[in-house]
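Here the complex is missing one protein chain, while the rest keep their positions.
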Amino acid sequence: MLIKSEFDIQFHLPFRTPMLAMLHVHPSLEAQLITPERLKVEHAGPAEENEGTTELAVEEYVDRFGNRCSRFVAPPGAIRLTGSSVVNASDTPDLQGFGLPLTPIEELPADVLQFLLPSRYCEVDRLGSIAHDLFGRLSPGWEQAAAIRDWVHERVMFNYNAARPTKTAMDVFTERVGVCRDFQHLAVTLSRCMNIPARYVTGYLGDIRVPYGGPGDFSAWYQVWLGGRWWDMDGRHNEPRLGRILMATGRDAADVAITTSFAVANLTHFYVESNEIDEHGKAVPLPPSQATIQGSVQQHA
Amino acid sequence: MLIKSEFDIQFHLPFRTPMLAMLHVHPSLEAQLITPERLKVEHAGPAEENEGTTELAVEEYVDRFGNRCSRFVAPPGAIRLTGSSVVNASDTPDLQGFGLPLTPIEELPADVLQFLLPSRYCEVDRLGSIAHDLFGRLSPGWEQAAAIRDWVHERVMFNYNAARPTKTAMDVFTERVGVCRDFQHLAVTLSRCMNIPARYVTGYLGDIRVPYGGPGDFSAWYQVWLGGRWWDMDGRHNEPRLGRILMATGRDAADVAITTSFAVANLTHFYVESNEIDEHGKAVPLPPSQATIQGSVQQHA
Amino acid sequence: MLIKSEFDIQFHLPFRTPMLAMLHVHPSLEAQLITPERLKVEHAGPAEENEGTTELAVEEYVDRFGNRCSRFVAPPGAIRLTGSSVVNASDTPDLQGFGLPLTPIEELPADVLQFLLPSRYCEVDRLGSIAHDLFGRLSPGWEQAAAIRDWVHERVMFNYNAARPTKTAMDVFTERVGVCRDFQHLAVTLSRCMNIPARYVTGYLGDIRVPYGGPGDFSAWYQVWLGGRWWDMDGRHNEPRLGRILMATGRDAADVAITTSFAVANLTHFYVESNEIDEHGKAVPLPPSQATIQGSVQQHA
Partner (left out) sequence: MLIKSEFDIQFHLPFRTPMLAMLHVHPSLEAQLITPERLKVEHAGPAEENEGTTELAVEEYVDRFGNRCSRFVAPPGAIRLTGSSVVNASDTPDLQGFGLPLTPIEELPADVLQFLLPSRYCEVDRLGSIAHDLFGRLSPGWEQAAAIRDWVHERVMFNYNAARPTKTAMDVFTERVGVCRDFQHLAVTLSRCMNIPARYVTGYLGDIRVPYGGPGDFSAWYQVWLGGRWWDMDGRHNEPRLGRILMATGRDAADVAITTSFAVANLTHFYVESNEIDEHGKAVPLPPSQATIQGSVQQHA
């Protein structure tokens, strides 16, 4: 299945601003990229100066987690970050590791051990007893991992207005409301508490063969390490999905911000889309939405 | 100057326990090591079984921060971790980067950027306004970095009983009391808030050419990146010192725990020493303690 | 000056719901009330039952802070709380206690002492050192109290979306953004840290002789005890105002919620107004708004 992802993000910058971006697909998808992919950063100076648009030099580097990152310095004015990719993605929904046992600590690859530790938004050191209370009687491994994902999905409500940059897994556990990243932070933390290595993921998750779900955005999910590999998990959209396009992985959202600005940057435009296309590049139509039916059900609730 | 460091740490383990340890001197000191260094882990089974002591197999690996780490699995019973090293250390006290300007973000090596981010015990995202209130009027770079270190040193009191594993920089900022790691977490966080890359360090800091300061322990300090290199800073012992022996660096204490046990591990013995020795291996005597004088001064405070 | 205040608040209740309300003007304003005031609570059952509207029995009581409170039980369905009052308010803007010294603890009335203690949203026990760092060099009493109010006003930004029910003074201090109650919680806490008794206030603060400021709402401010009396302070609207109509005082917002529902209560309508009226009951027109001028200034900022 072909997945075309694209973005157009614009900021107004009052000052000269160094920026970082993690807007590439993940190096592990290199072989599946149908078209070469790049990040284009354009700058337009103050309107009165009428200088037109210039493309800014962008330097690329790979961070310690293996993510492809970009950095550049933008002069004051308007900047625009654009890019697109076509990835030959798997035709199979998220794989399931039913029945996998917990990997003993001593068999974990050295590089995976760090995903057991506490991190900024994942207070493993505070949620340990809570996790054991909730999931300690389940079979270690996939059963626990899936139960954690399901618990988070059922107990936390989605609400865009409940987002805030400092919100941690503990906050999500007590407030039970949040956005994408909040669901994943709580699930990641509870997983690590049960000695299941878990890492935070950003990427594209378009409405692929599911009904239209609203304007596009980047998505967050997470991965757990069991049976010698990472498995995609999603505390918010708790169903096997098609078309996840991995961009970056890290301990938590602190490691994989889409953009980081080292001065004031006012977002002025934000467009992200990720869609299935056919071999001619045309968008594959989505199945009909079931919003009406769901609406009437809710009215009686 | 020759610095001999050694440790003898013992645990009683009720269960089979996978463990991690960061008990080597840092790879960057390799060339200064006078004697080869290794971690020895011995195990004694339950006394009644009378099996004597066996040495456990220890696997070594280098983590993403470049630290030399060890891992092993210990059967139930008593374990003992020992090791020693002699390092040919610099004869110069901690170097000072007086007057160094702040390195512009765009000139920071890619690998240094991560030390601007928030981490588990360093809530850069919560202390930003506070740091700017306190240090925003100072000259960016060394002046700010030194002012942060001094402020932490003056405002936070040392108290062993005020330690707890979940204590963060924000907790230290409000409680104003803590142990070694707490001083450094607060200073690291405030430094990052001012765009000064800062990382947490563990190592040996014995009483080298200073009066006896009490039983030995591992120490924590931190480093800031200015002028193209890392500089040692110490929010607790705020004076240039001799004989710091680097063991590991990370974002904060979560990355560089001396030992990590994945089951109950009861500490039964703890000995750490780090001393200057002469070319014959003899300890160099310390200067006389000034404890009496200080004591009488305190009486009038 | 006559101030007419009125409200119309409606909820949909899925279940039978006990509720508390603090919707009366404060008993201390009794003598200034021009018209008797009461809280009317009406209930309409499910539409299909066509039962019309019934008025619910409301019980009144005075809480330990001396506030006039109401309690009632509402059956499932729609409820509507309405009320209005006309108060003969002072023609003088908020009085200022310039130069008042701090009242020594031993001279505080016993009943005022509680307003030095920490409370749910006012962590006096965590902000003590911070307050002394910021305000410790100022003259104790009014000068400190005013400096605290000004500091909060200048450093915290208003943003409706930054509200959340669990937000504390410490959160406001770090996030520097919030709504009315958040400004006051921080100012109350910092005042108490300097031994200035401070209590949280809810009431009406309409656009009285100031330009139109947007749709009406209840307001929060606070009071400090100096020179033998309480003085109104307002960390958000930091200018002497006319027409504050006191409703309730307490340690913090936990004590003086406008309504408290002991089951799900979905707000469906919210109208609050407080205006100056003339002797014929007509609204006194407001001075012209300066929004346009301010807007153009902001454009160049």
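Order of writing sets the chain letters: A, B and C. Residues in each chain are counted from 1.
Going forward, a contact is a pair of C-beta atoms (placed from the backbone, for glycine too) under 8 Å apart; a residue touches a chain by one contact, two chains touch by 3 or more.
Small disclaimer: the values here were computed from a predicted structure and weren't measured.
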Contact partner of the left-out chain, one of A:T53, A:S129, A:N159 or A:N266: A:S129
Option from B:T35, B:T53, B:S139 or B:T166 whose C-beta touches the chain left out: B:T166
Candidate in contact with the missing chain, chosen from C:S129, C:N195 or C:T259: C:N195
Positions on chain A where the hidden chain makes contact: 126-127, 129-130, 133, 155, 170, 173-176
Where the missing chain touches chain C, by residue: 18, 20, 61-65, 69, 71-73, 104-106, 110-111, 113-114, 117-120, 122-123, 125-126, 165-166, 195, 254-255, 262
Chain not shown, touching residues in chain B: 161-162, 164, 166, 174-175
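In the analysis below, only the chains that are shown with their structure count from here on.
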Separation of chain A from chain B, taking each centre as the mean of its C-alpha atoms, in whole Å: 34
Separation of chain A from chain C, taking each centre as the mean of its C-alpha atoms, in whole Å: 41
Per-residue multi-chain contacts in chain C, two or more chains: 174-175
